[in-house]
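Data block below; observations after.
Every protein chain but one is kept in place in this view of the complex.
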Amino acid sequence: MTRKVVLTLIIGVLFLPFLPLLIWSFAQGWYFPQLLPEQWTVAHWQAIFTTSTKVGQGFVQSLAIASLATMLALVVGLPAGRALGLMEFPGKGAIKLFLLLPIIVSPLATLMGIQFVLIRLGLSGTLLGVVLVHLLPTIPYMTLVLSSVYANFDLGYEAQARTLGASPMQVLSQVTLPLIAPGVVGGALFAFLISWNEFLLTFFVGSGRVLTLPMVLFTSLQGGNTGLTAAIAITSILPALVFLLFSSRALSDDAAIGGLGDV
Amino acid sequence: MTRKVVLTLIIGVLFLPFLPLLIWSFAQGWYFPQLLPEQWTVAHWQAIFTTSTKVGQGFVQSLAIASLATMLALVVGLPAGRALGLMEFPGKGAIKLFLLLPIIVSPLATLMGIQFVLIRLGLSGTLLGVVLVHLLPTIPYMTLVLSSVYANFDLGYEAQARTLGASPMQVLSQVTLPLIAPGVVGGALFAFLISWNEFLLTFFVGSGRVLTLPMVLFTSLQGGNTGLTAAIAITSILPALVFLLFSSRALSDDAAIGGLGDV
Amino acid sequence: MSELGYLSLQQLTKRFRGIPAVNDVWLEIAAGERLSLLGPSGCGKSTTLQLIAGILRPDQGQITLQGRGLNRVPPERREIALVLQKGLLFPHLSVGENVAFGLKMRGESRAEREARTLALLDQVQLTGFEDRQPAELSGGQAQRVALARSLVICPKVLLLDEPLSALDANLRGDMQTLILRLQEETGVTMVIVTHDQSEAVVMSHRIALMFDGCLRQVETPEGLYQRPSDASVARFFGGVNFFTAAADHHRLTLAGGDVLTTDFPQQGAVQVTIRPECIHLLADQICGTNLLPVTVCQNRFTGTQRHLSLQTPAGLELQAWVPPSQNWAIGQTAFAHLPPDALWSFPTPTVPAPPHSEPKALSP
Partner (left out) sequence: MSELGYLSLQQLTKRFRGIPAVNDVWLEIAAGERLSLLGPSGCGKSTTLQLIAGILRPDQGQITLQGRGLNRVPPERREIALVLQKGLLFPHLSVGENVAFGLKMRGESRAEREARTLALLDQVQLTGFEDRQPAELSGGQAQRVALARSLVICPKVLLLDEPLSALDANLRGDMQTLILRLQEETGVTMVIVTHDQSEAVVMSHRIALMFDGCLRQVETPEGLYQRPSDASVARFFGGVNFFTAAADHHRLTLAGGDVLTTDFPQQGAVQVTIRPECIHLLADQICGTNLLPVTVCQNRFTGTQRHLSLQTPAGLELQAWVPPSQNWAIGQTAFAHLPPDALWSFPTPTVPAPPHSEPKALSP
């Protein structure tokens, strides 16, 4: 009983910041010291679907960029993660350590160099340029997650499948991929979120011409329309909620959480 | 031999973005298509130490905020991590999952609610306010890292020490803390980095009155002084380098990397 | 060994989520005795040990040492040392610091600590190892350091929780010898938890057999083999021959014929057991009594013995373990001699006797 209360409390505290957002997004004016707004409205949510707020555009661009960045991170991360997770070679520890660089160094520090290159390549201010810089955090993250997924993968399964008559391609599709799937999906969702939430890289490389949802939200935050801003903020949380839903399903599955629980 | 080349290559690629920074910071004008600047200077590095650039002020404020945020995160994270890592109770998985919220949700989404509260408390634009919002990402992170550190801790050590005559306080200071130290130090360094690199929360909550290094760097990036910006960017990387140095020393120690390698 | 009651468990009960892991255990241990708590995994033997050490608190019952109640004494003041399965040397301390740990906690002087540490390392045959790191030790060496670390504080009772199960089979024998020698040298009272009955047999004066949180029999090793209290105890100790018989004083009527026993069975239907290594197989009918005519059905060489399956004309099946030098052909007829003093009987059980968790069979 006490535990249930404590549990509800903890989860409540973590959700608390989202409650005023929800109220604001439906409030027509909500001022201190009112406990609740006097009038409710759905106008802010309707506004989101108009082109002038650019929320739709931002949502689509964010979706496209994050999907592409995630897919490319998977393409690089799967073989790299297998090598790091399953093989022993000198310098392996150093590589895993240096893969942390894009995570522990602020994008602000690397932006100048990146911008310099992207401008030369004519990619600054383009969608492709933004996708490329989003690979900077997503590929190392994906590689690290997949290396720990592979580290928990017993190569005996592959040997076993081979001796039962499976060709290398059959082993990959029938054994390896199904077995590492939970970790891969979890890691991909997390990489998607990294890209989806990315602000600084998009802000500078996009140069105002690439409009992801965080850009729209940032602009709205600096403006004064609390209701609309709250509605946009809630929209931007959607993928994180999908992630939580997936993770709570895979909660019993250690492989998926193993790679993520330690983040 | 081939492996050494590959290794050098990978680490080279990861370090590449920092090379132009280094050149810019010592260059007196460096323009495309020059391979290297014609003239070198230490003026940018000297400028950092003048008060007008506010780098010194930013450095000190960043250091103070990150140190405080890390210490407070440790105070909360040590008992919380022990409970999550060592005890079994219903809802434990849910708590660990919801602790991911501040990591997977962009600060942009939660800023409105936070600002609202901080303004009421008169903490918006104050150092204390910034420290408090920096706890939002650091406490959950620290708790998760310490829960995995404690999950790898064998309670048998404590039982063993007790039967050998150690009091509970002696057990804590002579056995438990020394054993979990590598994980704690690694996690604390990482939490420090999270706070050190924090941009959006400081930007809005600090309201321009709290000047951390990322704020100084952001402003400088939007200005045009490439050399000075590069010098500031390099300065802002210093703690990350300290972290790498520590981690590479603890590389052989699984407890430390276990909590961090999967990030 | 002095009189019983040095260490005493009275009505000891410990429940986890309401389910008793240790259930109403009464046990008296003498000073200087080596007693094994033996049973399958999950039988409550480790829990009992942790209750004695003070790491767990009993829900009911009392533990006394030299007549003094321990229930409210914290583990660090019980003078009862514990050695766990994995040794658990403190990895941040050197071997010497590990051994000296208990002395340091007691505030002994550096000189005293050093002298005692070196002496104990000597005793466990690790002279000169004091500056090594635990990670540099083999499993057997680590376990010896753990022993030294526990003995250095001169405990009144030494508890060993499966101390050898993590070691290779070839090391186990050496460690058994070492532990026996240390116990004899120090005279410390010793309680050993193990699931391996051959280990319990070698290591202990008495064995306390536990099934499902309850003590089933407390006996000397030989007594447990020769006079098991019921069929489940006999099975746990590798008993394979069980048959029903009609008892009339010392005479047992089996399916294969009549035999005499030195046991005093109840009259009427009883269950009879005889250990497979006690059955002798003879080619000829030399002596008249306790001989059953049998046919050899199976002959399995196990290295140090031959396991024979025998059958009497009336269908009674017997397992006999004979020396490898005796080779019998399948189908050969012979006479099985069941020595009267090896036949042991219990009343036919009214409830199924085997314990809840499957006991380990004796692996010869």
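Note that the chains are named A, B and C in the order they appear, and that numbering of residues resets to 1 at the start of each chain.
The rule we apply is simple: a contact is a pair of C-beta atoms (placed from the backbone, for glycine too) under 8 Å apart; a residue touches a chain by one contact, two chains touch by 3 or more.
Computed from a predicted structure; not experimentally measured.
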- Item | Neighbouring shown chains of the undisplayed chain, as defined at the top | A, C
- Query: Which of A:90, A:165 or A:224 sits in contact with the chain that's absent?
  - Reply: A:165
- Cross-chain touch to the chain not pictured, restricted to C:201, C:234, C:296 or C:316, is C:201
- Considering the whole complex, which of A:33, A:90, A:156 or A:224 touches the chain not shown? A:156
- Task: Could I get the residues of chain C that touch the absent chain, sorted low to high?
- Result: 168-170, 172-173, 197-198, 201-202, 221-222, 225, 237-238, 275, 277-278, 300-305, 321, 323-325, 339, 341-342, 358-364
- Item | Positions on chain A where the hidden chain makes contact | 154, 156-157, 159-167, 170, 174-175, 178-179
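Simple rule for what comes next: only the chains that are shown with their structure count from here on.
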- Task: Go through the assembly and pull out the chains touching chain A as well as chain B.
- Result: none
- Task: Can you check how far apart chain A and chain B are, centre to centre, with Cα atoms defining each centre and the answer in Å?
- Result: 19
- Item | Rounded Å distance, chain A centre to chain C centre (Cα mean) | 57
